[in-house]
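One structure follows; several queries about it will come next.
Shown here: the complex without one of its protein chains, the others still in place.
And then chain A:
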Amino acid sequence: MKPYSTWKYFLLIAALAFGLLYAAPNLYGDDPSVQISLESGDPLPAEVSGKIAAALKDAGLTPSASGIENGQWVVRFSHAEDQLKAADQLKQELGRDYVVALNLASKTPEWLKAIGAKPMNLGLDLRGGVHFLLEVDIEEVRKKAVERILTEVPALLRKEDIRYTGRRENGDSAVMEFADAEHVDQASRAIAKAFAEYQVTPLPEAPLSLSIKLTEKEAKRIVDFAVQQNLTTLRNRVNQLGVAEPLVQRQGENRIVVQLPGVQDTTRVKDLLGATATLEYRAVADQDAYAAASSGVVPAGTELFYTRADRRPVLLKREVIAGGDNLVDAASTVDENGGPAVSVTLDASGAKRMFTFTEQNVGKPMAVLFKERQVVTSYNAKGEAIREHREVEEVISIASIRGVFGKRFQTTGLASKEAYDLALLLKAGALAAPVDIVEERTVGPSLGADNIRKGFSAAVLGLGLVVLFMVFYYRVFGLFAVSALLLNLLLVVAVLSLLQATLTMPGIAGIVLHMGIAVDANVLIYERIREELRGGAKPHTAIEAGYERAFLTIADANVTVLIGTVVLFALGAGPVKGFAITLAIGILSSQFTAIVGSRALAQLAFARRQLKEVPIW
C-alpha cells in the first residue's frame, strides 16, 4: 500500500482535538442560578455587589458562586429551591431598575469558555418555554395614514385658500375633488410644497380630482416605524418578566418573534404583551410639587406624578396638549449645535393645539407623561389566578419651551443615552399599531425533559444497533467505520455547540437518521473492496481501489442530500431548521470522517503488514 500522507493524520488528530474540546461543555451540566442586570442595559454599578450580598444574607442563603459573568451578575446555587428563594429576595431588595431572572448557568470551566466553547443551545421544545409569533396589523397602519391625509390636506387647502368640492377615501389613497382645472393645479403645487412625503397624481378617470397617497418610501417607513415601535414596547415588557435569555426579533416585513425559554405561565405573558401604552404632552403647573407630595393635598386643576428616572414629584396641569395618537414620529437626532436631541413630529390636530399652547407659554416647562395599562396576574393561596389592571404613569421628560412650534419640534439638552431612551419611550407611547398573536407554542418543562430523554435513548439505541451490525458484518473494518461514525458524531456536536445552532427534537431525529446514512459511505467502500477481492485483486490493491473508486459516488450522493437540506433550511420554520442544520453538518463531516478517518485507520492497521487476506468478512 502506498503510504498515507502525514498531513491527513495530523488533520484527523486536529479534528479529534477540536471535537473533544468544543463538545466538552455539554458534559458539565449547569447550576440553578439567578441572573441580575440593569433594566436599562447599562453596565452594573459597583455598589450592586454589596446589595446582592446583603440580600442573600437576609434570605439566609449561601451561593456556590457569585460574580460578574459576561456583563451580568450571576449567583449560582446547588439547589433549585435556593435559586427561587434568592430570586424573590433579590427582586424585593434591588427594586425595579434591575432585571432578576432565573437561569441555568453552565458549569463549563473558564479555560474552555476562553476558547469560545459553549454547551449546545437547546430549542424550546427541549428546554420548555413559550414562543409567540406576533403580527403587526399593517392594514390598520395604512388606514391611519389615509385618515391623516384626509385631515391634513383639506386643512392646508383651507389655509392657502384653495377651494375644493369634495374629499373621499379610495383604497390606500385619498381623493380631493375640485371645481376647475386651475384649482387642481394650485392644489397640486401647494400639497407638493407642504408635504414631501405625499405623492400627488391626477386621477385619469376623474379629470378634476387629485389622488394623494404616501410615497413608496414613506409607506415603507411608517410600516417600519410601526414594527419598530412594537419591538421596543415588547422588549421593555419582556424585560419586566425576568426571563434569562429572551428573544424579541423582527421576522419578515411585519412579524415579531418572542421566545421566552423556561416561562410556563402563558396567561401572564399574553397579558403583558397585550398591555397598551400611550403618552400625553402636558403643561407643568407652577405650584410646589414637593409640598403636594408630602402633604397629599394636590392643587385644583393639577395632578401629581413622579419622574421615571429619579422619582421626583411633578405637578402637571390636567389639560392634554397632544396625546400618543397625535404622535407621528419620534427619533433621536442631533440639534443645530451637534448635541443629542429628540425630534418629534405631530399630526395636524396635535400640531394645531401645540401651536396655540406654545404661543402663550414660551419659557415655561412642558412635560411628557407616559401611561401604561397592564394586566397583572397573581395567584392566591388556592392557586387561582387573580387578574387586575394596573396603570403605570410616569413623567419621562420635562423641557422648557424655547419658541413657538407646531408640527415638528426638538427636545434638546439631553445626554445621548437619554435622547435615545426618550425616543424609544415616545415611540412606545405613540398609538401602537394593533398586534395579533398568530402563532403560539408552549412546551412545559416536563415535556421538554421527556423529549430530551426520548431523543437521547433513541440515539443511543440507534447507535448501538449500527455499531453491532457493522462490527458483526465487516469485522475489523466495521470497527474502523464505527470509529469514523463516532468522530463524526463528536464533530456534529462540536460544530453545533460552536455555532450555537439550536438543537430541537427534529434536530435530534436528524442526528439519529444521519447515523444510519453516514455509514453508507463506508458500506460503499467496503462492498467495493470485497468486489475487488472477488475479482482477484491483491489485498492492498483492493483496499486502495475500494477507497478511490467509491469517493466520487459518495460525493455525488452527499451533494444531493445537501441540496435537500439547504432547501429545508430556507423553508425555515424553527424546529425544522434545526433538523436541516444537524443533517447538513453531519453530511459534510461524514464526507471527511468516513473516507479520510476510516482509511487512516485501515492504513495504520494494514499498510506495513503482508496480508494474505483482508479481514473484511
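Quick note on the criterion: a residue touches a chain if its C-beta (ideal position, glycine included) is under 8 Å from a C-beta of that chain, and two chains touch if they have at least 3 such contacts; residues count from 1.
In this text, contacts and distances are computed from a predicted model.
*Asks:* Assign the chain not included in the display its UniProt protein name, restricting the answer to "ABC-type quaternary amine transporter", "ATP-binding cassette domain-containing protein", "Protein-export membrane protein SecF" or "Succinate dehydrogenase".
*Replies:* "Protein-export membrane protein SecF"
*Asks:* Taking the full complex into account, find the residue in A:270, A:352 or A:371 that is in contact with the omitted chain.
*Replies:* Per the contact definition at the top, the residue touching the missing chain is A:270.
*Asks:* Touching the absent chain in the whole complex: find that residue among A:568, A:600 or A:614.
*Replies:* From the options A:568, A:600 or A:614, the contact with the absent chain belongs to A:568.
*Asks:* Consider the whole complex, including the chain that is not shown, and state which of A:177, A:393 or A:520 touches that chain.
*Replies:* A:520
*Asks:* Specify the residue from the set A:154, A:413 or A:462 that touches the hidden chain.
*Replies:* A:462
*Asks:* Any idea which of A:306, A:473 or A:592 touches the chain not displayed?
*Replies:* Among A:306, A:473 or A:592, only A:473 touches the chain that is not shown.
*Asks:* Using the document's contact rule, name the residues of chain A that touch the chain not shown here.
*Replies:* 125, 132-133, 135, 264, 266-267, 270, 383, 385, 436-444, 446-447, 450-451, 454-455, 457-459, 461-463, 465-466, 469-470, 472-473, 475, 505-506, 508-510, 512-513, 515-517, 519-520, 523-524, 527, 530-531, 534, 549, 552-553, 556-557, 559-568, 570-571, 573, 575-576, 579-580, 583, 617
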